[in-house]
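Note that this complex is displayed minus one protein chain, with the remaining chains in position.
Think of it as A and B in the order they're written, each chain with its own count starting at 1.
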Amino acid sequence: MSCVDTVMELRSVSYQYLGRFPALDGVSFTVGRGERVALLGANGCGKSTVLKVLDGLVFPDRGSYDAFAVPVTEDALEDDQFVTAFRSRVGFVFQNSDAQVFSPTVREEVAFGPLQMGLDSPDVERRVDDVLAMLEIAHLADRAPHQLSGGQKKRVAVASVLVMNPEVLLFDEPTAALDPRAQQWLVALIAELHASGKTIIIATHDLDRLEAIADRCIVFSEDHELVADGPTRAILDDVALLQRVNLVHDHAHVHAQEPAHRHLHGRGHHQLAG
Amino acid sequence: MITTATPEWLLQPEVALCPCGCIGRRRKANFVDKTLQNAGGLLLRTMFAEDAATRDGLLQRCDARAKLAGGAVLLLAAALVHDVRVLVVLYLLTLAVAVASKLGAKFFVQRVWLFVPLFTGIVVLPATLNVITPGRIVVPLGTWFGYHLGVTSQGASSAAVIVVRVATSISLVVLLTLTTRFADLLTGLRALRVPRLFVLVFSMAYRYVFVLLATVDDMYTARKARAVLDTRNTKRGRQFVAASAGALFGRAHALSDEVHHAMLARGFRGEARSLRVARVSANDVVVVLVAVVVSIVALGGDRVLR
Partner (left out) sequence: MHIPDGYLSPATCATFGGAMVPVWATAGRKVKRVVRSRYVPLVAIGAAYSFLVMMFNVPIPDGTTAHAVGAVLIACLLGPWAAVVAVSVALFIQALFFGDGGVLAYGANAFNMAFVMPFVGYGVYRLASRRLSLTSPRRALAAGMGAYVGLNAAALCAAIEFGVQPDLFRSANGTPLYAPFHLSQTVPTMLFAHLTVAGAVEAVLTFGVIAYLQRANVPILRINHRGVAETDAELTRAPLGWRWALIGIATMVVLTPLGLLAPGRAFGEDRARDLNAGKYGLRVVPAGLARYNGFWEHTVLRSYGFGAGSHPAVAYLLSAVVGIVAVSALVLGVYGLSRTLSRRNARELA
């Protein structure tokens, strides 16, 4: 029996994309209930792959992954009962809202998950209305996705996940390609969700907002290995580490004397994540 | 002040940009240009503009299921009617319904006659001649190489029947798509027992035409921004089309992977489910009945007049 407070555990997980290109190499870590964790690394370091492993979308070539103390394997997810339970307990907000929002209207998009879970139509309708009101997008309910702005699409994507009331929320580059106001809204929402007891795991390379969204950071190198795991503040202070994993320029300067006036030259903001 | 380091040529105005167009040879837009401008504008307007569907008109108030069923009945009737007068009446009827649905007569007529009927007209024109349709010559067109050419009555009436029938059929389809929001159309299809998987695939195809079109537009803009000259119909132009079609497929496939993951993550297992559809109301029954009555009258009229 593993500890009740551990919700997810990866043990020496390795994964190769298309069976050829390495994406993860011997990665191990655990995530406890109610934690707020950032997966940090440059583009292509494998942090998106970690999220996909955690969501049971791809399966490790070597090593193992347990969620809620149950091994998550391709076979296990063939089981109706397990897959329903797992999918409703773990939610995934993808980076590309266009891929995530695939239904003809906002209402149907948000209803998709609960309907797949086998909920009745009236139940689903009620939940959808609640979550649309909560995210202040009730007026968009009958819009088609192509009539939405980027920020609105992100709200719909988040709504489509929250409607299933998951315990664990996975975010892939949540603030990428959002305008500052939408970014601020999302950061506040993540804090709120965390306060209500959700476990949150975020893949990001946005160093500016790191302290606002995560208490703990797991850092990946460009060789797809886990190189550091610690409190956010400690990781941000370790400039040598951040340089080594190519998250900041060589000439990055940290004003050590004035911690309130910290700015790192993050590489990631200027690029679209891949 | 201009710094001395700036190369001379950078300070020269671009010849091709001469405002009178006297130096740079003006080029006609090639087919890639046209296709993409058309594809971009026309496609977005015809497929994704839903303003007509949200107006408060006659057909907008009807349920999509009733419109689909009624439209299908009328399409069949139009295909079975052989008298041009009956077809003209049917066509005028679609026009009247379009006006009652606040589509604007001019817009509606343009929309219907823009696409296929013009093309159909050109195709059908030779069929009026005795070369194609033998019969009684009503408009002799002289003798060519010892052959008496002319428009036959059979040819003319058959061409008229086809043109009006095509126009009526397209009017019916355009009426349906213009007055129905896409999401309602899907609900209607589902209610008419079209397999759910097909409806799901259809809805996602519609959704991703929009997304992929943006990709095409980006690729094309990137290309146009770089290539000042030579977007003409040359080997390089063809290579560009093939390469962008290839790159587009790569993007499309990656996107389908992402969408698949997004669907899986929310519990999709190959089985499509959807929100329950509201019950059929009395209004909807009336719509279908009207369509059936019109069809019966049209077919009856066709019999009598024949």
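Some notes on this structure:
Rule of thumb we're sticking to: a contact is a pair of C-beta atoms (placed from the backbone, for glycine too) under 8 Å apart; a residue touches a chain by one contact, two chains touch by 3 or more.
All values derive from a computational prediction rather than experimental measurement.
Checked against the full complex, the one of B:Ala105, B:Leu192, B:Ala222 or B:Ala242 touching the unshown chain is B:Ala242. Considering the full assembly, B:His253 is the residue among B:Arg61, B:Arg85, B:His148 or B:His253 that touches the omitted chain.
Looking at chain B, the residues touching the absent chain are 31-32, 34-35, 38-39, 43, 46-47, 72, 75-76, 78-80, 82, 112, 115-116, 119-120, 122-124, 127, 131-135, 154-155, 157-159, 161-162, 165-166, 168-170, 173-174, 176-177, 185, 195, 197-198, 200-209, 211-213, 216, 238-239, 241-243, 245-250, 252-253, 255-257, 259-260, 263-264, 268-270, 272, 306.
Criterion: only the chains that are shown with their structure count from here on.
Averaging C-alpha coordinates per chain places the centre of chain A 41 Å away from that of chain B. Across the complex, chain B meets chain A through its residues 48, 50, 181-183, 186, 203-204, 206-208, 210-211, 255, 258-259, 261-269, 271, 273-276. On chain A, the positions that touch chain B within their shared complex are 52, 55, 57, 83-84, 87-88, 90-92, 94, 96, 98-100, 102-105, 107-108, 111-113, 115-117, 121, 124-125, 142, 144-146, 160-161, 164.
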